[in-house]
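Got a structure for you, written out below as structure tokens; questions coming shortly.
Note that this complex is displayed minus one protein chain, with the remaining chains in position.
So that you can tell them apart, the chains are marked A and B in the order they are listed, and the count of residues begins at 1 in each.
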Amino acid sequence: MNTKIIRLAVACSLALAAPMVHAQTTGKLKVGLMLPATGTFASLGLAIENGFRLYVTEQGGKLAGREIEYFSVDDESDPSKATDNINKLVKRDNVDVVIGTVHSGVAMAMAKVAKDTGTLMIVPNAGSDAVTGPMCAQNIFRSSFSNWQPAYAMGEVVAQKGHKTVVTITWKYATGDETVRGFKEGFEKSGGKVVKELSLPFPNVEFQALLTEIAATKPDAVYTFFAGGGAVKFLKDYSAAGLKKSIPLYGPGFLTDGTLDALNGEAEGLLTTLHYADSLNTPRDNAFRLAYAKTYKLQPDVYAVQGYDAAQMLKIGLTAVKGDISKKAEFEEALSKVKFDSPRGPFTLGKSHNPVQDIYLRQVIGKENKIIGIASKALADPGRGCRLL
Amino acid sequence: MSLTTFLIQCLNSLQYGLLLFLVASGLTLIFGIMGVINLAHGSFYMIGAYMAFALSPIVAATLGGGFFSVLVAGVLLAILLGYVLEWIFYSYLYEREHLQQVLMTYGLILVFEELRSLLVGDDVHGVQAPEILSGTLPLGDLMTYPVYRIFISAVCMVLALGMYLVFTRTRLGMMIRAGSANREMVQSLGIDIQFLYRVVFAAGVALAAFAGMVAAPVSSVYPGMGGSVLIICFVVVVIGGIGSIRGALLAALLIGFVDTFGKVVLPQAAGVLVYVLMAVILLWKPDGLFKAG
Partner (left out) sequence: MKPRVIFVIASFVALALYPLVAAGFGIDLITKVMIFAIVALSLELLVGGTGLVCFGQAAFFGIGSYVAVLLSPQDGPASVAWLLPAAMLAAAGYAMAVGALSLRTRGVYFIMVTLAFAQMAYYVVHDTPLGGGTDGIYLMMKPVLGERIDLDRPIILYFFTLFALILVFGFLSLLQRSRFGRALAGIRVNEQRMRATGFETYPYKLAAFTISGAIAGLGGFLFAVKDGFVNPELMSWHFSGSVLIMVILGGIGHLRGALIGAFAFALLQELFQSEAIFGAFAKHWHLGLGLAIIASVAALPNGLVGLPGQIRDRLMGRSSRRAQIEGMRG
């Protein structure tokens, strides 16, 4: 009786561990999507996937002649489950390429596995500086940004506006820390000072005590980073605390991208920096926005663009090796040299595989982030600690 | 810290503490009177919050009411839920050991979370506070304090007073107090313990759900909100003394202040402080601050 149980257990594990056979050049290309389907970043994950799939559909469902087979894992924006989750894609499903993710902590765990196993990975959002810094590798690419980029650009903008003292407030995790660091670098070089750095654990949204603290400190301006549901809550609370009228708020565009529909004017007039805006009005962007709106009945945002561009990158790499993904070296070489028209503008990669791009200055007018200028032209992340440089 | 800031932080502490008390009072009653460790209590808080979100369009369409109608509807639904749950599930837990109760209510948490996911989805939602409470009060020269948060504190205080009156002035309250001090004695006195349990349980669920509804506009509605409130509630109950409402109130306020001021004065230690507080109090008074009743 007891040994039967063991045998049953072994059989179950066998069923779960059965390796899958996959073709190299002509069969379906296995794309593993590791994105948040639940939690505060769920809408971002959805936008990225929408953008990715839109591009593939526009290419007729095939990239470089190979049909795409999708494998999805919900990473729940939880770094503690990240290693297990990406192992499912890489070791159980044997995907050819991993696309993910939103949360920087999760992305770092993914990058470690990708680096160890040599699996190709394209990051469609997570801005963790480490991914194209100390953790950079031949097989890791990013179609989005590094946390440093929009933050540094905003730091320069805030300094130009004549503000001298700033309080920062964000979540306490890799992205929060790095965005504050980037901002400080851009801001303090003109003589200003970040007088206080406030933070709360991710994904906590109880801001009241910290907002009181900001009011007590009376800085010239406040720099903040939040995204998704947290951004909505923060903007509402900031306004309800009366601070919107008295202390100007600045931040990277994640604050207002994809969140304006849930707001009721609490973000009106806010200035943000980002590598995308809602009113770029270029032919490429207009075509993209139209296609996206038609397919999903939603307005696209920066996350959708990043997903879309990840697919573009993949296609260019695949075309260069004629669909044979086993030619890793050539594939990675081709990817590192990509040059294409992204809805955000011309797209190229720096040596650490992070996009080199214009950072736009935008203002919230109604339900749109309207571009009012370029905060920083062709800004490249310094890629500190990356051994590819 | 200036005087104004100090006062505002005190207001924040009071609001957080009172809300905690509302949820914890249900837990301490259920634990004290029925002897059931209910890990799923946080889920009731979550259910309340999600009801605030999901019911508003329905109530608006059918009854034409606003936020307050949603509150009433939600409380009624919560009482019904509590009654049914006690009948089909919790009544089987009284005879079981604590460990089994822990396990079964843990399983219940998982079930509730997934049902929520199936019925309402996994997105984060905001809930609008009603118009008349959406204003702000000017405090000091820069800051304004949201009226709604004052409303929360006021409502919690009214409920606390109501609970006090029920416990000390009504027959039901007398039975509950007796039951939490000595269950067997109450049973042998011929009081319908089954009915008493059901009432207490339904009340506990309603309190937690009401707290969730009332808190929804300030804390947002998100998956996992039950878990974070649960653990703090257990701390409140244990510090206050199992079965003691007075203890729950004192403990909740204590935690409200320690947590709020801790976040501002010692942000890195803020999380630990509450647990240090609990450890210190338990080492001084191993059975909590107050006896049951």
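The rule we apply is simple: contacts are C-beta pairs under 8 Å (C-beta built on N, C-alpha and C of every residue); 3 or more make two chains touch, one makes a residue touch a chain.
Given the structure is predicted, the values throughout are model-derived calculations rather than measurements.
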(message) If I consider the whole complex, including the chain that's not displayed, which of B:Phe6, B:Phe68, B:Trp87 or B:Tyr275 touches that chain?
(response) B:Tyr275
(message) Considering the complete complex, identify which of B:Met143, B:Ala202, B:Ala215 or B:Val235 is in touch with the unshown chain.
(response) B:Val235
(message) Can you tell me which of A:Lys28, A:Lys62, A:Lys88 or A:Lys351 touches the chain that was removed from the display?
(response) A:Lys88
(message) Touching residues of chain B against the unshown chain: what are they?
(response) 37, 39, 92, 98-100, 102-104, 106-111, 113-115, 117-118, 227, 231, 234-235, 238, 242, 267-272, 275-276, 278-279, 282-283, 286-288
(message) What does the interface between chain A and the hidden chain look like in terms of residue numbers?
(response) 1-3, 6-7, 9-10, 12-14, 16-19, 37, 74, 78-80, 82-84, 87-88, 91-92, 104-105, 108-109, 112, 116, 172-174, 177, 201-202
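Just so it is clear, only the chains that are shown with their structure count from here on.
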(message) Could you work out how far the Cα centre of chain A sits from that of chain B, in whole Å?
(response) 37
(request) Using the touch rule from the top, collect the residues of chain B that touch chain A in their complex. (result) 1-2, 4-5, 8-9, 12, 15-16, 117, 122-126, 134, 136, 138, 140, 142-146, 149, 218-220, 222-224, 260, 263-264, 267, 271
(request) Can you check the complex and tell me which residues of chain A touch chain B? (result) 37-40, 42-43, 198-201, 203, 205-206, 208-213, 215-216, 218, 228-230, 232-233, 236-237, 240-243, 246-247, 262
